[in-house]
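The structure under discussion appears below in the form of structure tokens.
Omission of a single protein chain aside, the complex is shown with its protein chains in their original locations.
Per-chain numbering from 1; labels A, B and C assigned in written order.
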Amino acid sequence: MARYFKSDNTATASPRILEALVEANRGPARAYGDDEWTRRLESAFARLFDHEVRVFPVATGTAANSLALATLVPPWGAILAHEGAHVVRDECGAPEFMSGGARLLLLPGAGGKVTPAAVEAALRDNPPTVHTVQPRALTLTQATELGTSYRPAEIVALAALARERGLAVHLDGARLANALAFLGCPPADVTWRAGVDVLSFGATKNGALAAEAVVFFDPARVADFELRRKRAGHLVSKMRYVSAQLLAYVEDGLWLQNAARANALARRLGAAAGPMLRHPVEANEVFLAAGDERIARLRAAGFEFYDWGAEGSGEARLVVGWDQPEADVEALEQALAGCAATGAGRVPAVTSRAGRP
Amino acid sequence: MARYFKSDNTATASPRILEALVEANRGPARAYGDDEWTRRLESAFARLFDHEVRVFPVATGTAANSLALATLVPPWGAILAHEGAHVVRDECGAPEFMSGGARLLLLPGAGGKVTPAAVEAALRDNPPTVHTVQPRALTLTQATELGTSYRPAEIVALAALARERGLAVHLDGARLANALAFLGCPPADVTWRAGVDVLSFGATKNGALAAEAVVFFDPARVADFELRRKRAGHLVSKMRYVSAQLLAYVEDGLWLQNAARANALARRLGAAAGPMLRHPVEANEVFLAAGDERIARLRAAGFEFYDWGAEGSGEARLVVGWDQPEADVEALEQALAGCAATGAGRVPAVTSRAGRP
Amino acid sequence: MARYFKSDNTATASPRILEALVEANRGPARAYGDDEWTRRLESAFARLFDHEVRVFPVATGTAANSLALATLVPPWGAILAHEGAHVVRDECGAPEFMSGGARLLLLPGAGGKVTPAAVEAALRDNPPTVHTVQPRALTLTQATELGTSYRPAEIVALAALARERGLAVHLDGARLANALAFLGCPPADVTWRAGVDVLSFGATKNGALAAEAVVFFDPARVADFELRRKRAGHLVSKMRYVSAQLLAYVEDGLWLQNAARANALARRLGAAAGPMLRHPVEANEVFLAAGDERIARLRAAGFEFYDWGAEGSGEARLVVGWDQPEADVEALEQALAGCAATGAGRVPAVTSRAGRP
Partner (left out) sequence: MARYFKSDNTATASPRILEALVEANRGPARAYGDDEWTRRLESAFARLFDHEVRVFPVATGTAANSLALATLVPPWGAILAHEGAHVVRDECGAPEFMSGGARLLLLPGAGGKVTPAAVEAALRDNPPTVHTVQPRALTLTQATELGTSYRPAEIVALAALARERGLAVHLDGARLANALAFLGCPPADVTWRAGVDVLSFGATKNGALAAEAVVFFDPARVADFELRRKRAGHLVSKMRYVSAQLLAYVEDGLWLQNAARANALARRLGAAAGPMLRHPVEANEVFLAAGDERIARLRAAGFEFYDWGAEGSGEARLVVGWDQPEADVEALEQALAGCAATGAGRVPAVTSRAGRP
């Protein structure tokens, strides 16, 4: 059987999360979030983030991101985003749809990170007149789509700039746990304390079945979020089953344990990749600039993963799941070490990539 | 503790559906529907409906309805719907949102049912010119929002008229199982064989955690549905967990067993209600015209349910869940019998109702 | 040649308005409203309405109505409107489009007028929950689509009720001049002084080529209107040519003169119609309940007009233009008098109508 390194979405759910579903399945509970699990969420997340929060469970990361962004910008607004961000590349225009047609302004940036200079340039290039879309939000991704993690100070600087220029700040935390496991800092340090207004909190990739949440650190930002969520078909009726997943995910540190395991395995792969490694491994993803021939060889050896970048870029992405079998990683380590030792063909330095989730 | 008759959304999930989740949780599986459970869905549903189908899992009924309707009508289209339909009253404008602004044309009709005469009148009143919205779809609900069920011949007549007038036909089957358990006919008889083009197939209210599906009987109607679903944040990444619920729901008749139990209990309540019964009990809902005083008495006795109709209408809705404790029903039977025996206050014949899910 | 009584849109432009275009055509002028004509508009309208205003020229009445309404309600909002209103029947869903999918709640009402009771009933029927669209605006039409005019006190009562219930008030004044010419009151009395927040001010039907304006009486309501207008393609670049039309229309009373002439001619037709007259003539429209046979006879005599109501209703609408030839009116007067004298066939009392501009 193939060994999957395609996406953390191929992983199973944590047994403890399944157990939580079974426990939540006792007797009736009011629908649409008026249940004890959902009520517990806000206090659990308040403890987690050391700050008052409003938490709204939804079923997918695309829903979390696009509903959060739509709450921050008007239809004629513009959202500054890294050109490789999930909202840009992998959501089929969901931010545009949910917002009623806002525009994404694409920012370059090494390692998948937005820089203050790129923010400044985008704002300079889009001055506000009645003829133009109006920049109103900045979205960051933590960990980034290239497996790197913003340091708290980086987010502080970006958010301060954003705020000064009238932009709200959204953080796509589909892999927030992986970033925190890498950084070792409290969740607050990369969210509200750093200036983030709204967070897409992901659990699905890291051990849940389907559980994400939009977390507002500023109650004023919530605005009409609940009506937006309902109207988009994302108000789950038996919400206890989503909330129970989220509680099990965070209440006893499961989220960081799962992430730490995946990160550690990814680091081993990064080490094995040697000079083929494209970006520092600061989460659970490993990017290779290996050349087409070596990539073909890895694939022939039974490893499943995505090519990265444009056709013929010779790049590949390896994602390690929270439940990745140790044996998969060992096998891939050896294969990578073998590859690295071989003389490679030309490895073009193409940075853009084909859109893939 | 209160005895819940508010909504079938307060019910638990069937143990067999939870077991199916546990079984599906073994080893990696490709994401976004490229998994064995989702692949099995189409053949399972083809057997169920005795017809080739395309099946698309989603997480909520609002998503199923509004995505299905948006696929059938353009932004300037109009959708004929019963004035009490869920898409009209309980989805916060989701059909308008998903379709880019199509209009719902509201049809009256006794017992929650659309009639051919109402369809004809609506079409006569909305002739196609460049100045007007364009009727393009008819949506029916089975079982209806008032707990009645269309007979196959009723759907045949409505769908034939719709087709003749250029309207596609959508069926909101959030309680399809309850209707089928009542009618005792094959699923085909109230869907494709009767002229239905697209079905919202519900499982959540009748034993799933969160599992609905859009079922197309005509592949040509699928069009861009998959892009619409993704863009609205309804393409679930670990789809196996939704598909596994749906498979467990239909493969061994669980859906009809659950519905039959709920229907039978509801019928007992209907019988106990005697002259207070507002509509025939043809699914798992019971509507009372009991007068405000008797309604208050029921509530004081510990029964939770919704008022129905406008304030002071003296009407109430009782919904029986698939897992409703027998004891709840017995207690309510006795309470109803007691009420029915008492002289009631004036019971106004108000038919509209406050919007509630 | 046919004698047109189809619509005031078939009329010519007033010579004085064409002269104003010629006068405005001297030398360069800044684009997009930064010109002397557009600047004069706000003071001219402030004098007209005896109140501070913000005035935004647009090219069509549909644009004025739908942009104004979109500014008042969120995408999940609902707009209360008479079931026969232009925004309901003749704008192809423009309010839904401009607002991002808001819903029109249709109110019945004799003579084309909304009543407080109908507003109350609609609000009772649409209580605010997260599951439902949210009523946020009331739109009235002055003169109504049935040629009647709200008295100031009627608007006062409706607007007070609206305000109390959290609804903004919009007035569709496509035929405001006709209503004012009939009522003889100052423009303020049926607009801001009566509680209207935003007005669609029409000139096209009554002597302009293409000139309408959105008038805000409360600066806070303007919000993002200018961005909405631009984004919808309604920010005219050489705006002086629209503004010059509006100035010529109002600065010397042309608007009321034109309207008064049309109203007077319509009243003559109303008198000639005798018992066939369907609604009081309080503007420039005359509605007949004449029976199909008499309608056919009028048409055969060379008069062009629209049937009204459903097929076979036996109703017709006659509209008198500001420039209607006296001879047309005389000829129609005689024809109507002849009809009225004849025994009619059955004249069914159908009130709805086929959608027509």
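In this section, contacts are C-beta pairs under 8 Å (C-beta built on N, C-alpha and C of every residue); 3 or more make two chains touch, one makes a residue touch a chain.
The structure displayed is predicted, hence computed values, not measured ones.
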{"item": "Contact list for the unshown chain, restricted to visible chains", "value": "A, B, C"}
{"item": "Among B:134, B:178, B:263 or B:313, the residue in touch with the chain that has been omitted", "value": "B:134"}
{"item": "Sole contact to the chain not displayed, among C:6, C:51, C:163 or C:221", "value": "C:6"}
{"item": "Touching the absent chain when the full complex is considered, from A:130, A:160 or A:331", "value": "A:130"}
{"item": "Residues of chain B (touch criterion as defined above) contacting the omitted chain", "value": "32, 74-76, 100, 130-131, 134, 224, 226-228, 230-231, 235"}
{"item": "Chain A residues that touch the omitted chain in the full complex", "value": "75-76, 89-93, 96-97, 99-104, 106, 124-127, 129-133, 310-311, 352, 354-357"}
{"item": "Hidden partner interface residues of chain C, rising order", "value": "4, 6-7, 9-13, 15, 18, 21-22, 25-32, 58-64, 66-67, 91-94, 97-98, 204-205, 209-210, 227, 230-238, 241-242, 321, 357"}
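Definition applied: only the chains that are shown with their structure count from here on.
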{"item": "Rounded Å distance between chain A and chain B, as computed from the means of their C-alpha atoms", "value": "35"}
{"item": "Centroid spacing, where centroids are CA-atom means, of chain A and chain C in whole angstrom", "value": "51"}
{"item": "Residues of chain B engaged with two or more neighbouring chains", "value": "91-93, 97, 357"}
